[in-house]
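Just dropping this structure here.
Apart from one protein chain that is not included, each protein chain of the complex appears where it belongs.
Chain lettering (A, B and C) follows the sequence in which the chains are written, and residue indices restart at 1 in each chain.
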Amino acid sequence: MSILRRATRFRELPVLLGLVVVYLGTGFLNPIFFSVSILNDIFFGVAIVATLAIAQTFVIVMRHIDLSVGSVVGLTSFLIGDLSSRGFSLLAVLFAALLVGATVGAVNGFLVGYLGLPSLVVTLATLYIVRGIFNEVGKGQTIVESMVPKELNWLGLNRLFGISYLFVIVVVLMLIAGVLMQRTRAARDLYAIGSNPSAAGLVGIPVKLRVLAAFTATGAISGLAGAVMLARFNSSSTQSGLGLELLVVAACVVGGVSIAGGTGSVFGAVTGAVLLQTILMAIGALGIPQFWQLAVNGSLIIAAIGLDRYLSTRLRSTNIMGASS
Amino acid sequence: MNQVNPPVLSVLAGRKAFGGVQALDGADLNLFPGEIHALLGENGAGKSTLLKTLAGVHKLDAGSVTLNGKSFQQGSTRSAQEQGVAVIYQEPSLFPDLTLAENVFVGRQLQSGKFVDWKKMRREAATLFSQLGVDLDVSRTARGLSIADQQIVEIIKALSINAQVIIMDEPTAALSSKEVDRLFSVARRLRDQNCAVVFVSHRLDEVFALCDRMTVMRDGRTVGTELVSDAVQSQVIKMMVGREVSELFPKTEADLGEIVLEVKNLCSEGQFQDINFTVREGEILGLAGLVGSGRSEIVRAIFGVDTYDQGSVIVNGTPLRKADSARAMAAGIGLVPEDRRLEGLFMPYSIAANTSITLLERLVRKLVIRKKDEQKVAENWAKTLQLKFSSLGDAVERLSGGNQQKVVLAKWLATQPKILIVDEPTRGIDVGTKSEVHRLLSKMAQEGLAIIMVSSELPEVLGMADRIVVMREGRQVGTLSRDEATPEKVISLATGAAALR
Amino acid sequence: MKKRNSILAAAVTGAFLAFGLVGCATTDEAEAPATSAAGTTETAEVLKIAIVPKAINIGYFTGWNEGAQEACAELGATCDYIGPNEITGAAQTEFINQVIQQGYDILVISAADQNAIVPALEKARDAGIIIVTSDADVAAEAASSRVVSILPSEQDDIGTAQVDWMAEAIGSAGSVAIITPANAANQTAWIEAMGPYLDAQYPNMEWAGGSLESATFYANDPTESAEAFSSILAQYPDVAGIISPTTVGVLAAAVEKKAKAAAVKVTGLGLPSEMAPYIEDGTVEKVGLWNPLDLGYVAVYAAVAAKNGTFAGATGETFQAGDKTYTVVDGGIAYLGEPFTFTKDNIAEFKLIY
Partner (left out) sequence: MTKLTIPKVVFSWDKGVVLFLVLSIFIGSYASEYFATASNLSFVIASIAEIAIIAIAMAYLIISGEIDLSVASIMALTSASIGYAFQEGVPFEIAVVLGLLVGLLAGLFNGVLVTIFGLPSLAVTIATLALFRGLCWVILENKPVNQLPREWIDLGNKNIPGTFFPWATILVVLFAGIAWFVLHHTKLGRWVFAIGTNPVASRFSGIPVNRVKLGLFVFTGFMSAVAGVIYTLRFASASPDGGAGYELSVIAAVLFGGVAIAGGVGTMWGVLAAVLSLGVIKSGLQLAGFSANALLVVSGGLLLISVILPRVTEFVRIQRSKASTIKRTQQKEKERVQK
């Protein structure tokens, strides 16, 4: 029983199970899947979505959502390339990216936190606006390798103990964010807000401020994710980051970061992202016909959501029984 | 408790208005350390406004609040807590996804250095719980915690900020007698720790059982403060309502007719088992038992809001389809739910819209809802129930608790049900309205309505019900007729003889 | 409230009808210049030409537009570069409608969808606008909706040429896969040409997985292209080469190859300016592409000739563009000629051009 209870508190259990099943299952059907290179592909490919999923976690635990990340990450990936090709230093361009992201985030946060507007609407609007500005700024221009800061280029190309630096960055970010989310008051407040918004105010949590801060953080990280994106693709154009937001939200949801707020962790979000990426690779490795991929992918996401729902509710109910008996 | 000490908290001539309404109009309150102080008054007398002021939710327009001789910083819940005033609301709002430990310290989690220290937090919380002799796993989440336990958590929270003034706003309204006892002992411990405890309740028996002094409010004014030992119940009631309240539980005998509802060995996994009873026309059947004994679950299953595993619900000989409230309604069942805000009303909607929501069938001609008829129906019922309102267009969220409950009743009585289920029909309603509701119910019974009444208030059940089905831990442990039913019998059945009071 | 709404309703419908009537009055005028101009062979007024790409904000079409603008300058016409920011027929249609509205004389367009824009094009044609598709044509069945189509070179040649480049790269032996955008008319045609050609010409080369279908991976943007690249390696670890007949895909493939230090060879159609770094550092030996500037340039000349009535787009007909002469072949298409190929030797100069 106590084990069961501990298990229930471990919100990421379902997604981890799913990940193991998919990985082993695919590998069983196609041994190549166990090869190191595949593992690298997964880690390498997931970097961007994982980074954005970490950022997104901040707002989703508050029962909010940020759809503008796709536009933001695209814009900053372009800016970084564009600015550094104009001779700005790496630090300068990274700072610029951070600033742009944080600004968009702050605007979202202000509108949601202080004006009490629904985040879905607000961030849908900023998604359009930022994308529009991006298109105007980047008109017809493509950032190519020669314009990419060589440090980023290097990060994209090299590995630490065989693991792409991009994923190393993700892990580091995850650890930092994870500790913050688990161990700092401000971050705990986010969970409280998402768990019971009206009560949060009553216990004296500065809700508006926290919402503003969280959205700003999400924006800032998404802004920096532009660097990851540039490092990964070594190129950027106005098409970059198009439609990424839904993938990110999907990763969070699959990772047990509940849309209903209050639960979930950055670890879960990253695991969710990895699961989606693994599924993508698995579809390839299993030689599933090209045109079936998207459909299979979609149904697997449904399965993941369902599994998460099933396990979490079932385990929780046993938990309550245990408590009441 | 000695009057020599200066009061720890005193409110002087407090005034507060909302819109046109003067909620507080000269409220005085003096609290001394180490006393349990009852705050009495009908709904709308200004109790909650006063409490909310002390909680830091509201700010007085005029008047003074002093705490330990210093003026009390109003208008911020946080600073209110920091100054040592804590409020336990009737329905505490904990954070369902957080652990109990974190719920206690939420917003000011214990830290070692810059980081939250979970071990320390769990330890401290655990000790506080044991201090109050309550056994709860501090590392479980608050989801699915009983209201009683939630209140305990709130109280622990108050202790953790070592509050000198702890205000309990109708804490017993939703508690079973067992839990009430536990709460009382907790309250007494707090008094012994020299806290000033404010106890708000509509149940005078509890007040007399627990409190040292009482302050009575009416129409936003303080009309008197006296020692409980000197007070007489009838006098207190008079002070509260400003008039004699004739009889509290006026069930007049009605001759019983046909069996209209029959419940055959109803079972629901983990909720209740083998429930069997019948209700006749004109009969009021009481469902007694502790909160969590499965009473509400049963009536919810009967009405089809929840489903059940076995058994059947039979109305006039025809079994109902399970988990289908629409059919149940069509079959003539109505349910006045336990939680009026959440389950009974559409808060932003007008009185009329709330009343008509169950009636749309009848208001429709050629597919179109006739707004005129809708208004008419609402008006009639508002009149019959003596609803106090300025316009039928008013949103119900603006009404007082009592009037809101009347709207819920109207919404169901308007359907002219054959069977009316009322779950805690008078919870959190002032004495005056309470007796109105009781009179109404017995009148309906006389007209042949079959009523099932779930209530935690023993006098109410004993007073109103023709027969009483007593529940314990999901089982039907006894059925008492009106004349054989005594408080002792019911309690002993409900709690298992051990917990006889 | 009901009453109020119906009043508002009246207001709106009123406004609409009002303008509807005005519209009815003005339509003729709106379309007048177009029709009359179409009638007369010589027209004094400056020609209004609309240049509509699959989508603005894309490097390739920026170059394409430059070529068109150059021609316009030479011909003394005014060229407007307008278009959607997403590559869909639906989005492009709205801009074709705009062209009709604003009474342009000529529409030079790269079809974002070979079918979806046809109805709109026919409307434009009926409104008397001269239409020339360039770079991407409409479906053969709808050829009548435009005067002529300017394409880089014989669809088959473009396909087979890329197979030759690949053969060169992998020594005419090994299995080959393809990364291409889905539902893109040109690419589909080229790839159909690749299939039999490879089987016929290179006995030691084969399609990864045994068939053209199994070897073809679809990807519409950098992300998907990168994923396709990984999938190919996962599915066919021994794949020798990857052809990507699209600037987006071949660039992504080059990036991935470099990132993964993969042995697989990459070739296809790429912009020299984008591919330069990878050709210079040897990641990719050779890619090819025609000059998008030429496509735009020639299209405008063809269109103006048609406008002046000196050219009708019939098979065998010829027209002048700059110093070159082009001949219309079956299907109302004129080809530029062989695509350029870019290697270490010439990339340095081409990357400055486009």
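Please note the rule applied: a residue touches a chain if its C-beta (ideal position, glycine included) is under 8 Å from a C-beta of that chain, and two chains touch if they have at least 3 such contacts.
From a predicted model like this one, the values you see are computed outputs, not experimental measurements.
Put simply, the missing chain touches A, B, C once the whole complex is considered. Across A:Arg11, A:Arg131 or A:Arg232, the single residue that touches the chain missing here is A:Arg131. Among A:Leu39, A:Ile163 or A:Ile259, the one in contact with the hidden chain is A:Ile259.
Per the touch definition above, the residue from B:Gln109, B:Ser350, B:Gln405 or B:Ser456 contacting the chain not shown is B:Ser350.
Shown as candidates are B:Leu183, B:Leu335 or B:Leu399; the residue that touches the absent chain is B:Leu335. In the complete assembly, the contact with the undisplayed chain comes from C:Ala139, out of C:Val46, C:Ala73 or C:Ala139. Residues 111, 115-118, 120-122, 124-129, 131-133, 135-136, 139, 243, 246, 249-250, 253, 259-260, 291-299, 301-302, 305-306, 309 of subunit A touch the missing chain (whole complex, contact as defined above).
Residues of subunit B that touch the chain left out of the display are 15, 17-20, 22, 61-62, 303, 305, 324-326, 328-330, 335, 337, 342-350, 352-353, 356-358, 360-361, 364, 367-369, 371, 374, 393, 395, 411. Touch with the hidden chain on the side of subunit C covers residues 1-2, 4-5, 8-9, 11-12, 15-16, 19-20, 22-24, 26-27, 30-31, 56-57, 82-86, 88-91, 93-95, 97-98, 100-103, 113-119, 123, 139, 141-142, 182-184, 188, 218.
In this section, only the chains that are shown with their structure count from here on.
Nearest to the overall CA centre, using the mean of each chain's CA atoms, is chain A. A straight line joining the Cα centres of subunit B and subunit C is 71 Å long. One finds 44 Å separating the Cα centroids of subunit A and subunit B.
Every residue of subunit C that touches subunit A in the complex is listed here, in rising order: 56-59, 61-62, 85, 209, 213-214, 216-218, 221-223, 226-227, 230-235, 237, 248, 251-252, 255, 258-260, 271, 273-274, 276-278.
Chain contact summary for the complex, subunit B toward subunit A: residues 55, 57, 76-79, 81, 93-98, 102, 106-109, 111, 114-116, 137, 139-141, 143-144, 270.
By the touch criterion stated above, subunit A contacts subunit B in their complex at residues 5, 9, 179, 182-185, 188-189, 191-192, 194-196, 198-205, 261-263, 316, 319-321, 323.
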